[in-house]
Structure formats: structure tokens, C-alpha cells
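For this depiction, one protein chain was excluded, whereas all remaining protein chains were kept in their positions.
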Amino acid sequence: MAVLRGNLMERISKDDVKHVAKLAELEFSEKDIEKITSQLDRILEHVANISSVNTEGITPTSHILDIKNVFRDDMAEQSVTQESALKNAPDEANDGFKVPKID
Amino acid sequence: MKNEYEPVIGLETHVELYTNTKMFCGCRLSFGEEKNIYTCPVCLGHPGSLPVINKKAIEYAVKIALALNCKIKKYTIFHRKNYFYPDMPKNYQISQYDLPLGVGGYLDVDIGGYIRRVWITRVHMEEDTGKLLHKGTTGRISESEASIVDFNRAGTPLIEIVTEPDIRSPEEAREYMIVLRNLILFLDVSDCSMEEGSLRCDANVSVRKTGEDKIGTKTEIKNLNSFKFLQKGLEYEVKRQIKVLEAGDEVIQQTRHYDSKTGTTKALRFKEEAHDYRYFPEPDLVPIYIEDKMIEDIRKTIPELPSVKAKRFEKQYSLPKYDSNFLANNKDLSDYFEQCCRHYNNAKNIANWIMGDFSALLNKEKMIIKDSRVTPENLCKMLEIIDKGKINSKIAKSVFEEMFSTGGNPQKIIEDRGLEQISDEGLLEAIIEEVIKDNPGAVEQFKEGKDKAIDFLIGRVMAKTKGKANPGIVNDIITKKLS
Partner (left out) sequence: MEIHYLTAHQLKDILEKKQISCTEIVESVYLRIEEVGDRLNSYIRLEKESALSRAGEVDKLISAGSDIEDFMGMPIAIKDNICTKNITTTCASRILENYIPIYNATVIDRLESRNYILAGKANMDEFAMGSSNENSYFGTVKNPWDTDRVPGGSSGGPAVCVAAGEAVCSLGSDTGGSIRQPASLCGVVGFKPTYGMVSRYGLVAFASSLDQIGPLTRDVEDCAAMLNIICGYDRKDSTSINVEVPDYKSFLKADIKDMRIGVPKELMVEGIDREVKEAVYRIIKLVEDMGGIVEEISLPSLEYALSVYYIIAPSEASSNLSRFDGVRYGYRNVEARTLREMYRRSRAEGFGDEVKRRIMIGTYCLSAGYYDAYYEKAQRVRTLVINDFKKAFEKFDVLISPTSPTTAFKIGEKMEDPLTMYLSDICTIPVNLAGLPAISIPAGLSGSKLPIGLQIIGNVLREDNVLKVAYSLEKAIGFTGRPGL
């Protein structure tokens, strides 16, 4: 349910913050959770003032410019070498990027 | 008790297009070469890089959507689908969400006896991920201690085709995939190889008491990467769900992995983060308006599709339904067939040979008809020779085999090997005399009215003539002589 904090003064809870951190692949210490929860709550409470704006029949803007149909032709361009592809790899094994056990 | 239940199945198919370059960058598509050699800042998700849409990919997508009878959305945009996984360079996939390219289409699937119309919910465009190689003994993700990522495939143009839950049996699912694959092959936009993974299929399955119309809890089955596995996996899953329900338990909504070794489906040991993809419009790309002109131009490039072709074959060449479908469902066979029809007028004969000995040899050699050395002209020459009674069907088989291996001209083969049929009565009389002389027993039996005996005598004549004798004439002469 899209509840607007502006309307029902729904506060963001520590559990919300933990869930969002999971989605964002971030982690916080318990004490940081406290802090960030109150900071987010304050910010979200402020931005929720837009809920009072009447946007009946107003279309959302995701592009300021009315550009459309920007395409490339299907022409091959030079790829980078395997060496430069792997150049920044934190860990590398047989020509690939190595990652720890997937969980 | 099983048949109290009916399966409710919907399929999600991913098709890799064979454009020259990737969906959003100029890198070539790769075919299992060295790792990470077809990459660039864009498809490696390097900071600051930006996507640019491959026009050809859009055209191919429209082509598929049209062939599936979809409505093409005039206004369509890309969204970002956000989730973390190491084969995703940006940790979001550029895909489509609430404004897919095509909606509301259908595909008619002929399931020997009845037609199942499978409705297509949506056809949308997206980018493929890289490939994960799991280190460790089994190569299974669950047992490997580390994985290697290869981004050659990352950014390959993908079309996702989602059906309504209209499919009512694993067989239907399998047939749907076969028909869909043939269709896309006809469009010439993908090689649709399930082995290579350029055609992939996930299934949503639930079961319900027959007659009920509400849909039960579904599971999503992954790794159904062949027609056989699709059917086997679904059969297993349907049985499993029925067992669960029969035991009074509830089906749990989950993603399950089909294991072709055991023929079973297993719930993924670790399920991805509770799905919250946080879709939002891709701000690095601008909207696409597909003008009618573009749609019409693309429509013109769509060839006659299998179903239409089959009907035409029935009418135009008065072929039986089976033959028409058999040929029409395979682009190469049907093209070859029609080329033959230009040189020779008995279509049924052509069909028989293509579907019979020819296909048998092709399968044996794992070849496609385009690559065979038998030209339509030569096949037709051979059929004419048979019609003229110059060789019998038995000889024809061996002539054809030689044509198949050497690409030779049938007339020449027949002459070189002196296979021409003997219809010269004088010549045959002499041989028949001998045979009658050498086989008094059989002659007796014939006179006692045992018709079988004449076949034996004819067989002897054939043997003496190395099969070249005209059986009809031999038959006449023998009967004349012995009655």
C-alpha cells in the first residue's frame, strides 16, 4: 500500500531500515541503524510535503527533453582487450572475474 | 485420482537475437570463445558508461511481436530492474515493465487432434546477463566454493515472451515451444538453439481440481533447457503438486530448479532476496515511438508462417494434412519441397521421398537439407526415371543413397552401374525358363493353387537379374507360362 507519510504520519521503523539495507546490499551496526533511522525519518518526513500537491492529470516527467528514438546502427565497434577488461578486477581466475561462493 | 486435477501452465521464453552487436553497445555477440573478449565499458558496467539502443534489435523484436499477433505499443520505454547478482554488470537489468513493446497476441498450437490457442500476455525487450562458471567438483552453484564471471554474453539482445496460463498439459507446453521455435526460425532473427541457450524457457505451474476456475498456488520451474526436459520437468512438478495437495498440504510458492539427471525439481537452496525489483524508467534512454510506417516495413519482411504455409500446401499441392504440417514446420524442408515442385508435378511423391529416405539419411548424418548434395533437380530426375519404369523402387533407394553421398546425377549413376530395369520380354523369357526348370517344387505348388509360390519364383528371377528385372512383366510371363 502506497501510504504517504504526509497523510498518515507513518514513521520509518528500524525494521524498514534493515529491510532497505538488505535491498541495497548495505549493512549497518545496531547503533548506526538507530542514527540513520532517525535521519531518514526526518528527511522523508520533510519530502513527504509533496503529498499535499494536487497532481491531478499531471504526467510524470522522466525526461526534460522531448527527444525520442535515439538508436545505433547494428555495426560492430572495437571491444576492449581481455587485459583491460580484467585490469581493475579485485580478484581474477582463468580469464574471468572471481567471486566468492554465491549465497 | 490423478485425472481429477488439471495442470495450469504459463511459459516465459527468452530468445537471444542474432544481431551483429549487443543491445546497448557495439560489442559483437560471442559464441563460446575465450572469456571476456567481447566487452567494453558499457557491457562491463563501468562507471560513466551509457547505453545506446541497437535499432536492429528493436526491428527484430517488432517482427517477433507481429508474428505472434501482438498489438505493437506506439509508445514504449525501458525500465531498470534492480537486483544484485554477479552476472549483472550494473546490478540492474535494462528491461521493460509496464510499457512492453507488444501485448495481447496469441499462438495457435496444433496438438494432434485439437488446436490450443495460447494467449501471449507480452513481448518485451531486455539485455542478457553474463555467464557464471561455478568452480568446484560438480559445477553446481550450491557446491562450488567460488564462481567465475564471463561478460561476453552480457548485453546480448533478449526478447521475453510471456504467455497467459493457458497451457493445460506438459505435452501442450512442449508443443507450444516447438511451434514457437519454428516460428522464430522462420523469422530469421535467432538461431533458437536450446543447447546453446539462445532459446530458454521457464514455466509457471499450478494444478487445480478439473472444473475449478480459480488458479492454485504456482511454482516457477527453471532450467527446462530442452523440449524433453520441459515436458519431463513439468510432468514431475505436476505430479509433485498433486501429491502435496492429496496429502492435504499446501503448495508453497517458490522457484524450483529442474535436475535433468534425476528428472526431479528442487527448490533453490537459497532463494534470491525477496523480490523487490524497484522498477523505474531508465533515465539514460529516451522513449521509443514506433511509427506505423516502421511497423508496415517490418511486416513486409515477415515470411509466410508455418500454419499458413501448411494450409497452402494442402490446397495447392493437395498433400495430406500430416505431410503439409511436416514440411511447413521446417523452413528448409518446405523451401526444398517447393523447389522440387517446380521441376516435377507429383507433389506427393516428392513429399514421400523428403519425409522418408531423405530425412532418414539427413538425420543419420546430422545434416540439414540445405547442405545435402542432392539438388532438387536431381531428386526430380530420379522420380521421373522411376515413373518411366526404368528402375524399381528398390534400386531407386540405392541410387538415391549414391546421389546423397556423391551428389551425382541419377541417370549417370544408373548407366555407370547398369541398373536400368530389364523389361525386354525375350531376355526375361530365357531367364524365367531356367528358373522354372530349376524349381520344380515351386512350380508344383503354384499349380496346386498356392499363389505364394509365384512370389518365390519372381524372387529367383530378381536374384538372377540383381533386382533389375521389371517385376510386373516377370509376373505376367510366369503366369502365362504356367497356366
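Every chain is named by a letter (A and B) in the order it is written, and numbering of its residues begins at 1.
Everything that follows uses one rule, which is that a contact is a pair of C-beta atoms (placed from the backbone, for glycine too) under 8 Å apart; a residue touches a chain by one contact, two chains touch by 3 or more.
Predicted model only: the values in this text are computed from it and were never measured.
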Residue touching the undisplayed chain, where the options are B:G263, B:P283, B:P303 or B:G389: B:P283
Touch residues of subunit A, complete complex, unshown partner: 1-4, 12, 16-17, 20-21, 23-28, 36, 39-40, 42-44, 46-51, 53, 55, 58-65, 67, 70, 72, 80, 84-85, 87-91, 97, 99-103
Chain not shown, touching residues in subunit B: 40-41, 44-53, 80, 82, 84, 86, 89-92, 147, 149, 151, 276, 278-280, 283-286
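Rule of thumb we're sticking to: only the chains that are shown with their structure count from here on.
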Centre-to-centre distance between subunit B and subunit A (centres being mean Cα positions), rounded to whole Å: 41
Subunit B-facing residues of subunit A, complex: 22-23, 25, 62-63, 65, 67-82, 85-86, 93-103
Complex contacts: residues of subunit B adjacent to subunit A: 19-21, 25-28, 34-41, 44, 52-58, 77, 84, 86, 132-135, 141, 144-151, 270, 273, 276, 278, 281, 283, 285-289
